[in-house]
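And then subunit A:
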Amino acid sequence: MARTVWDSTLGKKTVMAVSGLIMLLYLVVHMIGNLKIFFGAGEFDHYAHWLRTVGEPFMHYEWTLWLVRIVLVAAVVAHAVSAYQLSRRDIRARPSKYVHKRPRASYATRTMRWGGVILGLFIVWHILDLTTGTVHPGFRPGHPYQNVLDTFSTWYGNVIYIVAMLALGLHVRHGFWSAAQTLGAGSRTRDRALKTVANVLALLLTAGFIAVPVGVMTGVVS
Partner candidate 1 sequence: MTYTDYATGEPVVDTKAPKGPVHERWDKRRFEAKLVNPANRRKHTVIVVGTGLAGGSAGATLAEQGYHVVQFCYQDSPRRAHSIAAQGGINAAKNYRNDGDSVHRLFYDTVKGGDFRARESNVHRLAQISVEIIDQCVAQGVPFAREYGGLLDTRSFGGVQVSRTFYARGQTGQQLLLGAYQALSRQIAAGNIEMHPRTEMLDLIVVDGRARGIVARDLITGRIDTYFADAVVLASGGYGNVFYLSTNAMNSNATAIWRAHRRGAYFANPCFTQIHPTCIPRTGEHQSKLTLMSESLRNDGRIWVPKAKGDDRPPNEIPEDERDYYLERIYPSFGNLVPRDIASRAAKNVCDEGRGVGPGGQGVYLDFADAIERMGRKAVEAKYGNLFDMYQRITDEDPYRVPMRIYPAVHYTMGGLWVDYDLQTTIPGLFAIGEANFSDHGANRLGASALMQGLADGYFVLPATINDYLARNPLGDRVDAGHPVVQEVLAETEDRLNLLLSVDGGRTPDSFHREVGELMWEFCGMARTDSGLRKALERIPQIREEFWRRIKVPGTGEEFNQSLEKANRVVDYLELAELMCLDALHRSESCGGHFREESQTPDGEAERKDDEFAYAAAWEFTGTGEAPTLHKEDLVFEYVHPTQRSYA
Partner candidate 2 sequence: MKLTLRVWRQKNADAEGAMSTYEVDGISSDMSFLEMLDTLNEELILKGEDPVAFDHDCREGICGACSLVINGDAHGPERTTTCQLHMRSFKDGDTIDIEPWRASAFPVIKDLVVDRSAFDRIIQAGGYITAPTGAAPEAHATPVPKPDADFAFEHAECIGCGACVAACPNGAAMLFTSAKVNHLNVLPQGAPERETRVLDMVAQMDEEGFGGCTLTGECATACPKGIPLMSITGMNKEWLRATRKVSKR
């Protein structure tokens, strides 16, 4: 069965839909957690520490976190590999373009593809910046509040983050609805509701995430 699924365009789309929904679920949790920054360094840093101790005593220190990380990495890889293979296939299926161009023809496809690439690059930067601190001068492990403040006190930090979050909004907007179709959950009667949920999700996620750099920039968070 796994073979049939992976070999089929519909199967790969299913993989994308499922992995996308996993990441979406994670993002909702992540976004809510981020908002704790508005309640001060203590609460935020405490929350960050708690993430490492979730599930204790059953789980050892950081086990849950690593479990989540593994699932997420798997989801990202599955999502990206399917997306890459499907895109390759799509481009091969339509090798010559029309001479008479119409702008809207591939709007959704383009935003999904380029948005996906932007988000992929952003994830790498984001991890190097705030998880490992590799590209973060003066990174202090165990002090996420200060690190976040650092990042958003540089102009490029804000630009990268905000652009990425806008891309995320667009991606979620088409992606959520699209995943619902791929999984066969759409129907004529449900279509409006699905589109609304997609729009609300996209808006909330973007707004919730962007609130942090905006908070830092405006001095609400300091």
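Selection rule, in plain terms: all candidates are chains of the complex that A comes from, given by their letters.
Keep in mind that, in the parts below, a residue touches a chain if its C-beta (ideal position, glycine included) is under 8 Å from a C-beta of that chain, and two chains touch if they have at least 3 such contacts; residues count from 1.
As the structure is a prediction and not an experimental result, all values here were calculated from the model.
Given the candidates 1 or 2, tell me which one touches subunit A in this complex.
So the candidate in touch with subunit A would be 2.
Tell me, which parts of subunit A touch candidate 2 in their complex?
1, 4-5, 7-14, 86, 89-102, 105-109, 112, 174, 177-178, 180-188, 191
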